[in-house]
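One protein chain is absent from this view; the other protein chains keep their places.
The letters A and B name the chains in turn, as written, and every chain counts its residues from 1.
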Amino acid sequence: MLKRTKLLSTIAAGAMLATPAMAERGADGQLNILYWQAPSIQNPYLSGGTKDIESSSLVLEPLAYYDKDGEIVPALAAEIPTVENGGISEDLTSITWKLKSGVVWSDGTPLTAADVVFSGEYCMHPEGGCNAASNFTDVASIEALDDLTVKITFGVAKPFPYGPFVGTTAPIIQKAQFANCMGAKAPECTAENFGPIGTGPFKVVDFKANDVVQYAMNENYREEGKPHFSTVLFKGGGDAASAARAVLETGEFDYAWNLQVEPEILIQMEAAGKGEIVNSFGTSVERLMVNFTDPSSTLGEERGTVDHPHPFLTDPAVRRALSLAIDRQILVDAGYGKAGQVTCNVLPAPTAYASTANDWCKTQDIEAANKLLDEAGWVPGSDGVREKDGVRLSILYQTSTNSVRQGTQAFIKQMWSDIGVETELRNIDASVFFGGDQSSPDTFQKFFADIEMYTNNFDGTDPEKYMARWICKEIPSPANQWLGNNMPRFCDAEYDRMSLEMGKTAEPADRIRLAKAMNDLLIEQGAIIPLIHRGDVSARALSLGGVKMNSWDSELWNIEDWHRLK
Amino acid sequence: MTDLAKPGEETIGAHRSLWMDVWVQFRAHRGALVGAAVFAIITLVVFLGPIFYTTDPGYLDYRAKNLGPSLAHPMGTDNLGRDMFAQVLAGGQVSLAVGFAAMLISLVLGTLIGMLAGFFKALDGPLMRLTDLFLALPLLPLLLVIILVFRDTLRLTFGPETGIFILIVTVIGITSWMQTARIVRGDVLALKEREFVLAARSIGTRPTKILSRHILPNVLSPIMVSATLGIANAIITESALSFLGLGFPSDFPTWGRLLFDGANFMTLTPSRVIWPGLAISLTVLSVNFMGDGLRDALDPRIRGR
Partner (left out) sequence: MLRYTIRRTLVAVPTLLFISFIIFAILDLAPNDPTGNLPLTIPPDVREQIRAGLGLDEPFHIRYLLWCKQFFVNEPLNILEQSFGWQFGDGERLRVTSWATRSPVVDLIVERTPQTLWVVGMSYVVAILIAIPIGVISAYRQYSWFDQFGTFFSMLGFSVPTFFTGLLFIIIFSVWLGWLPSIYDTTLVVDDWSSFAQQMKQMAMPVMVLALFNAAQLSRFMRASMLDNLNQDYVRTARAKGLKERTVVLIHVLRNSLIPVVTVIALGVPQIFGGAIITEQIFRVNGLGQLLIIGIQGADIPLVQTLTFIFAVLIVFFNLIADILYGILDPRIRYD
């Protein structure tokens, strides 16, 4: 019976039969997903944020993606190329992908290597403004060897060649659909950008930009009996707390994303018994960046440049004391709950990369911090604020606007006042802080403050590019239009040397050793004060099964397996 | 309205007794008295309270978080363990100051522009197009531009707190005068054709005098309403500004901010929203009753009774 159903459903594309077969495609009805940021486009290459990338991951697929443990697993590829199976050349300059055979687009046409080549050309077009361009760094050429084989050649040796087409940020788009949308034409293709044809489990039925997307199951999806839901409603907008409420308290939605809300609120909502909080940990670390340069506005054009060292943060004792004075566990309990862990590393994961050399920071030690400052000659003045040679330990501490962050700021301010450091808090609208507008003094790159706090992470599991952020060349300055990643303006020859070496090393054990050493150097020097290893928090309805939180890729990575629990 | 222009009754000894008269009338107005009393109590508690209740509003006691009202914390604590009562007191000082200062700026601007535009035909066009312009400006981007241009200068000149106070009050003031101006102008347009104004004009009264003696008292009631609404508006807008990062630093409580931060904790610790909300409402209500009393007291038709 089962066999017959399976056979028939393949032929008749899920024609309804009387028997309620387990594996019937689309048998579970509608799935309601709520993101508090609304998707504005369905083409991830032109997206304005995670909301667009994750919503389009229902439709578009890459060659391979990261599973919930950070392992690279095949999606459209037949297998993951490695040096061992011959997929990666010995000199590490090329990678050859084989596609699964028999995969068709949702319009019924077959997926071929030409689509992959096209997707690469689309993103690498200089006028296209593709936001996954960094996935394609150093790519010299992408060519189709045959209908199902693609060879990507790099200009340099790539110890980690899984940039192009791995992860939902760089999926395969259909050549036939996007052929006329290259380069400057990309933004004009509204119909294509709103309704890309994909190979994923769902297809776009209706898209109201900045509001809601309706998906229906893709009848041509390659896996039998999947997806379980026949339609998906993907609603956007509002705020995180009310999104959590819609899943946990009123039960109107099945899944809500990225709920950075104070933990006690979530716990109270969870008690309503309609849903539960799910979380997972990736590489996100909430950290303090310590400014090594003088941000004083009296310096005019030269503020925040390496020519003017910071009046007191250049003293290693001060940096160490600032870190020692923080009770990270309180920060976790107050702002993150289960979704946070105390960390002393800027590179806390994957597990193999996590160093234990800096665990001194895990316990607050006000006494030791005070002693350090005393020995360094910083003595408390009449108002309790330490000073030396007329320089007061007075800190301007900035971050983006977000109630959890403002709570953290308040705690740290109080902890620092216990060691005689005065703090002025400032919060800046996120679109300004992270925006990088050249005319604004408030961007996190310009860093016209003494300390700034935000979270950063890296895509995938390889930290090479991430750790290369703190080399001297990456220091933002007027000369490079403040386009740099080295916010603390940290510059150390040994660090630069290790970063260079990592770019040439393929042996995993050596890469791990280097990455750990670089992490330890940053923390030892106090350029970065890590606070919290942050997890991703979402909520699912109790009736929704199959959710496996993934911090390494789209949270909706396995949506074809999601189903209704009976 | 003819009373005002009637010779004898009003003008003789007017300078001696006008304000006395107003005060007598105001005192007789029960709502106004209650309003004034409530307002005085709020002001006294907010400004003198911290002398007696010495808990530091910024002190975080994490073990005492999310508490309900108790003897140690009369209004409970917030999710970081700060004492709510101390925060409401400290927040009140800022909110009252911001509310009044911003309301005054917007009221003076609005009344002045409205009266000039309504009375002088030559000014009507330009001033009303200016009003249209201000009404049309996109508020949020405008605020971001204002921070960008002025924050650092003001911070250097006046220090972080005073500088930001000046900035906030000015910003709220100059972005909220338009409604008052349109309303005052509408009333003035009608008033200036009334008999008593024509009479004053025909005996050669100077325009400034007509405006201040004859027109202003007659547009007072919408102005009073605008004043009441203006305070509420300024207190709430201030909290929206701090959310944008334009307002006071985040550890600086204000009523609007307490209400905003507390909103999500409404079911967990209701006292976090009840008290700031009540404080704002009571202030607005008491100002409203005082405005009513003042209007009645300044209304010559009622004053005679």
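Note that in this section contacts are C-beta pairs under 8 Å (C-beta built on N, C-alpha and C of every residue); 3 or more make two chains touch, one makes a residue touch a chain.
Owing to the predicted nature of the structure, the values given are computational and were not obtained by experimental measurement.
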item	value
Touching residue (missing chain; options A:Glu24, A:Asp115 or A:Glu249)	A:Glu249
Residue, one of A:Glu61, A:Asp442, A:Asp536 or A:Glu555, that touches the chain absent here	A:Asp442
Absent-chain contact - pick from B:Thr55, B:Gln87, B:Thr111 or B:Gln179	B:Gln179
Touching residue (missing chain; options A:Glu188, A:Glu224, A:Asp359 or A:Glu524)	A:Glu188
Missing-partner contacts on chain A, residue numbers	34, 37-38, 40-41, 43, 46-50, 53, 126-131, 133-134, 184, 186-190, 193-194, 206, 208-212, 214, 233, 235, 237-239, 242, 245-246, 249-250, 252-253, 272, 429-437, 439-443, 445, 454-459, 476, 481, 483-485
Contacts of chain B with the absent chain, listed as residue ranges	1-2, 31, 121, 125, 128-129, 131-133, 135-138, 140-142, 144-145, 147-148, 178-179, 182-183, 186-187, 189-190, 193-194, 218, 221-222, 224-225, 228-229, 232, 235-236, 239, 256, 259-260, 263-264, 266-267, 273, 277, 280-281, 283-285, 288-289, 295, 299, 301-302
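Just so we're on the same page, only the chains that are shown with their structure count from here on.
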item	value
Rounded Å distance between chain A and chain B, as computed from the means of their C-alpha atoms	45
Chain B - residues contacting chain A, complex	58-60, 62, 65-66, 79-80, 82, 144, 147-148, 152, 156, 160, 243-245, 249-251, 261, 264-265, 267-268
List of chain A residues in touch with chain B within their complex	241, 261-262, 264-265, 268, 297, 330, 333-334, 401, 403, 406-407, 409-411, 413-414, 424-429, 432, 439-442
